[in-house]
Each structure stands twice: as C-alpha cells, then as structure tokens.
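One protein chain is absent from this view; the other protein chains keep their places.
Showing subunit A:
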C-alpha cells in the first residue's frame, strides 16, 4: 500500500459522507412507512420492505411494457411517470395488504398481525419471483435521471452522482411534506388522534379504518418512490432488495424513535453514515459495515430505549 496524501484523505472522507447520505436518504424514505404504521396501529409491518420492492418492479414494468421507448428514454417524462407508477403500484399493494391481511386481525393479539406480516412478506417475494417475467434473477433498471456526476474538486475529487442528489432532495422534501401534512391538516389531525386513542377518535367522528388505510397508502407510496429511485441509482433490482433494505429501514425507525417522522429520517441518515464511515475507518472494513449499524442500534437502545425522538412508552390499559 502506498502512503495516502492529506487531501485525498479528506476527499475520501467527504466521498463516504456523500455515500452515507444517499443510502441514508433511501432508508429514511422506507422507514417513514414503518414508523407511520407503527405509530397508528402499533404493528411492525415486516412486509413494508416488500412494498418497496414491488414499487420498483411497478416502475420498471411501466417503463418496459407501457411507455413508448421515446418517452421511456427521455428523463423529464420517464422520471415523473415511473415515480408516480411505482408509488401507485406500491400504494395499491399496501392498501390491499391492510384490507385483506391486517384488518381482519385488528382486534387479535398483537403477535397475530406480526406473524401475518412475515407471511405477507414471503408471499409478495415469491409472487414476484413467479409472475414477473425474468424476476428469478436481477433485472437491469434504466437510469431515469441525468447521467453523470458532480465532482467537487477537493483532493482527487468527491464524486456525487446526479441520481444520488435527486435521492437526497426527494427524500428530504417528501419527509418534510409528510410532517407538515400530519401537523397541519385535518386528515393529519385525524391520524394523530387515531394514533393516540382509536376509541376516543371514533367518538369524535373520525373513521379509524379510513385513517388507517390512508396511513398504509402514504407509507406505500413513499416506499414505491424509494423503490424507483433505488433502481435508478443502482441500475438493477431483484426480489431480495426489500428484505435487506427493509431491515435497515426498520432499524432506522427504531433508532429514531418508532412512531416519529423526524426520527425515521434522522435514523436513516445515521445508518447510512455509520455504514459508509464504518466501512472506511473501523476495523474489519466493508466486510463488517453491517455490524456497526447494529452495534449503534444496541448502544442507543441501552441508553435511550425509546430512540432519539421517541416518547417513553405510554402505559396502556
């Protein structure tokens, strides 16, 4: 190994920060769905990672089978259409999942919907494997944004791809929008009310079923957007992608305080940064970067079991 100069060292550090932010933004988008569903019906929806995966395939199917090539290869048409298509497909699956898998178990013991979530997750993965043409192996996904990268001239250059910047911006904008929605609108108030006490919310004239469907729909749409952006960033998708990223997102939601929107975003970014910087600087290198994510999770849970932004558990009757 030859000696690494000071400025390349700085540019490596900044590159890893950029990598961490991109990955973190992606995880944050998925984590929002975990955290919202938990916030409203205290269900850890393990099938949410699969919603993210299905969204990516929905976007890909729209690009390959529905759009004419001229449109599918022009980014300012293809990008919004694919994002919307991915969001709609993911939203429909999420709503169907709520209606047919979780609603019948609304008053069942909490373990029942949790196990159901695992079942839905396996079912969605296998359904994609069997029914999507070619999904037995990874499928190429087109780059939907401007090909190329910003190079910040520090040391030997910090490269951030345009798609990466898009991912960070989209994630922050959507998370901010979601927070405003929950804090400022009537529907958002209904969501908060349902999450606090479903029965009292019903007495106030709120239909909890509608609010729960809305929560699943929003979470699903965000995951679908994340799926399409993920495909566009990495240029290939496979049916396993929801599992790993879903676990990261779940960890992000727990880290930030499950049930809290801002917490999901911060948790996602922390995980992205820990993975990137841990792979660079901690012993074991990139082979052990996942380990550091969960080390951080354990440390945070020991000292702050409710996560960064979470409230202490309410005592339930």
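Rule of thumb we're sticking to: a contact is a pair of C-beta atoms (placed from the backbone, for glycine too) under 8 Å apart; a residue touches a chain by one contact, two chains touch by 3 or more; residues count from 1.
Convention: contacts and distances are computed from a predicted model.
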Among "Protein-methionine-sulfoxide reductase catalytic subunit MsrP", "L-beta-lysine 5,6-aminomutase beta subunit", "Branched chain amino acid ABC transporter substrate-binding protein" or "NADH-quinone oxidoreductase subunit M", UniProt-listed name of the chain not shown: "Branched chain amino acid ABC transporter substrate-binding protein"
Of A:15, A:171 or A:215, the one touching the omitted chain in the full complex: A:15
Of A:96, A:112 or A:151, the residue in touch with the unshown chain: A:151
Where the missing chain touches subunit A, by residue: 1-2, 4-5, 8-9, 11-12, 15-16, 19, 22-23, 44, 46, 110, 114-115, 118, 121-122, 125-126, 129, 136-138, 140, 149, 151, 155-157, 159, 161, 233-236, 238, 240-241, 243-244, 247, 254, 275-276, 279-280, 285-287, 289-290, 301, 305-306, 313
